[in-house]
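Of the protein chains in this complex, one is absent; all others appear in place.
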Amino acid sequence: MKIQLKNSIAPLGALKKIFEHPKTLCYPEVKAQNVTGYRGFHINDLSTCIGCANCQDVCMNEAIDMIAIDVDKNPKNNSGCIPRIDYGRCCWCSLCTDVCPPDSLKLESECIWADDDSNRFLYLPKDKPC
Amino acid sequence: MERKTITIFHGPQHPGITGNMSVELELTGETITKARTHVGYLHRGFEKLIERRTVIQAFTIVCRICVPEPDPNEANFALAVEQLAGIEVSEKATYIRVMVLEMARLAAQLLWMAGQSGSVGLGTVGQWSIYDRDLILDLFEALTGGRVYHMYIYPGGVRRELPEGFLERLGALLDYLQKRLVEYDRLFFDNASFQKRAIGVGVVKSEEALHLGYVGQVLRGCGLKRDVRRDNPYFNYAALEFDIPTQSGGDVFARALVRRAEMRESIKILRQVIAQMPTEGAIMQKLPKHRKFTLPKEDTYVAVESARGEFGYYMAGDGSEMIRRMQVKGPSLIHGFTLLESLLVGEELSNVALIMNSLGICPPEIER
Partner (left out) sequence: MQNLMQHFEIIQKTPTLYALHVSIETLFNTLHHLRYQSDFITLSQLTCTDWIEEERFELGYMLTNLERNCNLMVKCFIGRDDVTVASVVTLFPQAEVMERELHEMFGVGFEGNDTLYDFALEDWQDLPPMRREFDTLAYVQSHYDFRDGRDDNLDVKEQIKIRKAAAKSAKEAQGGA
């Protein structure tokens, strides 16, 4: 196959992109929109969580600890425990939300958390109805 | 004058290497006289971990076996479990699966384009194609909730319904990409500086290609029409119309042209999927005893065509909830050792990155 002169010149056509608006966002002034359905942080509706630890059982990364609840919000919560998630281990597979019997555990689209100490990444899901 | 031979390590920390692996090269001047591949920088023990997990727990790990294109792994895993347990998947779920796989193929080809152009010093192509890949990832984000690791194709179906207006968004993106592909032709595939570097480099001999087990573009680049989607159809590829592009050169450039044509085929398949997608129907067949799901004492082998060639899984159940053995066969094991070690001999040092990118070698699936 012979290489033609045209093939050396045609790529220069890319130069016209100089006049286009940049595709990147000016973070932090402009932020990317949260996407509905994105698998971000966990939320747990404490008024329906029954403390059954199904979520802890299914999590193969052993990211979930069941810890004692401060204020009982659900009289049906037999164990008085709610899940807390270690975000150093979680892979956001959302299996825990799949197996939650009352569907109280969910993922929200919020997903930004920066910290300088990885040991602080223990997250108590926000109490939000879904 | 006596020539001196020196030994150098190309990688694991080298921008021209594909992932965390290294090639030990013996050089005389600029010419390679011997090459030896080393892996082990990325061994995560997935196959071992899977032995201690139940089926649905193992599901979340398989996509991590291949970073640039995780979905063939999920598809393989789902196929193998369904075959062992005798689960039927609904038509709608099958269509969604094909859609996800083809979108993933497009994304992987765009990522490959960035690597391949980077290896000849054409940085602009990479910036364009990574942006276009991001547009596909945006769609994945809306569909599955994850950008790179989707964890979406589940044994028994897929995990989520199509969001409102998804197919229209996909159609619009395909129109956009179709236009872009012409620009890519101009900037990259027809670019004299790429052709000059790629033609006649890394020539694979077609006589040995089948026997030595090469797959994907390596085969199709030397004129052998092999594609799992055609030869051994899974999901509903048998009902879809698409061509299998081939080239006869066997060199880096031939493989690039095969990939260029494959992107167009993927767009064609996706358009058919959009047109034929059933509106009704379940997307998920519930696994019996979901969390305590058991596999019979049987084994099987399944394969799908990933963006780089045949990707196969061997899976053996033992009658318990765990999987007894799951062994991954990615395209890179043979390409990265048998092929690469022989292909590099006699090449210039500067062509190593070029050849590795064009073979699509990816260490995560070599060592799992």
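For clarity, chains are labelled A and B in written order, and residue numbers in each chain start from 1.
Operating definition for what follows: contacts are C-beta pairs under 8 Å (C-beta built on N, C-alpha and C of every residue); 3 or more make two chains touch, one makes a residue touch a chain.
Source: prediction; values computed, not measured.
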item: Where the missing chain makes contact, among the chains that are shown; value: A, B
item: Candidate in contact with the missing chain, chosen from B:E47, B:E91 or B:E321; value: B:E47
item: Hidden-chain contact residue, picked from the options B:K92, B:R180, B:R197 or B:R226; value: B:R226
item: Which of B:S206, B:N236 or B:T338 contacts the chain that the document leaves out; value: B:T338
item: Hidden partner chain, residues of chain A it touches; value: 51-53, 56, 65-68, 78-81, 86, 88-89, 118-119, 122
item: On chain B, residues whose C-beta touches the chain left out of the figure; value: 39-40, 43, 45, 47-49, 51-52, 83, 210-213, 226, 228, 231-232, 299-301, 310, 312, 314, 316, 318, 324-325, 327, 329, 333-334, 337-338, 366-367
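Heads up, the rule we're going with is that only the chains that are shown with their structure count from here on.
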item: Chain A and chain B: spacing of chain centres that average the CA atoms, whole Å; value: 26
item: Of all residues in chain B, those that touch chain A in their complex; value: 53, 56-61, 124, 131, 138, 141-142, 145-146, 149, 151, 159-160, 163, 183, 186-188, 190-193, 195-196, 199, 253, 290-291
item: Chain B partner contacts - residues on chain A that touch it in the complex; value: 1, 3-5, 7-8, 10-11, 13-14, 23, 35-39, 54, 57-58, 60, 91-95, 98-99, 107
